[in-house]
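Missing here: one protein chain of the complex. Every other protein chain is in place.
Entry: chain A
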């Protein structure tokens, strides 16, 4: 899938200097940015190649804060700044966010239809947010929607990742989620699903069960991105063996830099060029430094440097995970969604090229979404919706 890189990824001037040219517009030459500081250059880059962030936990965070009434405008208003959370529209704008995967994760303790219902409520809530702030947010169901939102100065809002356990081991539920707009699903969360092993739970399947493989194939057919965040290394490898579309990690880090079990090992990262997927790096301190003191912007950059070196610059992205974990929020190196330019300034200081930065923020995620769409079109010509059940494929163990 690496050959699907859109034209706009190429630096029109062929230089490593950050250009102010509009994407794909070769006529405008590089702006004289050389004399400006790295932060100004970061902002210039974000104007044309805004961040597509893989994970923001605002939906659950607001649900927790507002209890039974998560109606936008009732107890919070994202338009005017919202101090209790780390995400609101002014700060998304300041941070240069052009696309956001809104997390649909629900607690692992919820099982059966409780998990399904909670996810449907989260989906409904994200749709309500998008409807409530039409000047800022734009529902994105496809790669074209992402670019259209950017071209209209709106933040493309993608639904995902939903939690694997929330499909209640049913491909019909999976397809329903897709129809409701969900575009990524994590195969596991902190606990294993009946069909895929989590990094932080006892291995049961040794990766994916037979039904787990069918979930992957059905996601390929739908064009729903497979999110390997939280999965065991075996599940990652197993999935990469069979998937025909790009995978992603919506918020993770490099295990070689920080030995957290949830982080991605190098040998998995090295499989990404062939797959075309993107590993999106979290800002969560626990995954950056394993809790050894507060993390810094340099720590995030270290992970990005490492993943760029191992997987290549086309396979690294950002998935900060704002508002996913209030407990560690105060230790985060980036206080809120306005902070992405700080990180990009650090990378500019480290000599990242325009091309690599534009891929990191925008191009790589866009290519993964588009790659999943292309793979889906091909798969739909080959196979009908799967009617497999976990009972039939995995037998009594399920």
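Note that in this section contacts are C-beta pairs under 8 Å (C-beta built on N, C-alpha and C of every residue); 3 or more make two chains touch, one makes a residue touch a chain; residues count from 1.
Criterion: contacts and distances are computed from a predicted model.
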{"item": "Hidden subunit of the complex - UniProt protein name among \"Membrane dipeptidase\", \"Sodium:proton antiporter\", \"ATP synthase epsilon chain\" or \"Peptide ABC transporter substrate-binding protein\"", "value": "\"Membrane dipeptidase\""}
{"item": "Contact partner of the left-out chain, one of A:78, A:120, A:253 or A:375", "value": "A:120"}
{"item": "For chain A, residues in touch with the removed chain", "value": "68-71, 112-114, 116-117, 120-121, 123-125, 127-128, 167-168, 170, 172-173, 175-176, 179-180, 384-385, 387, 389, 392"}
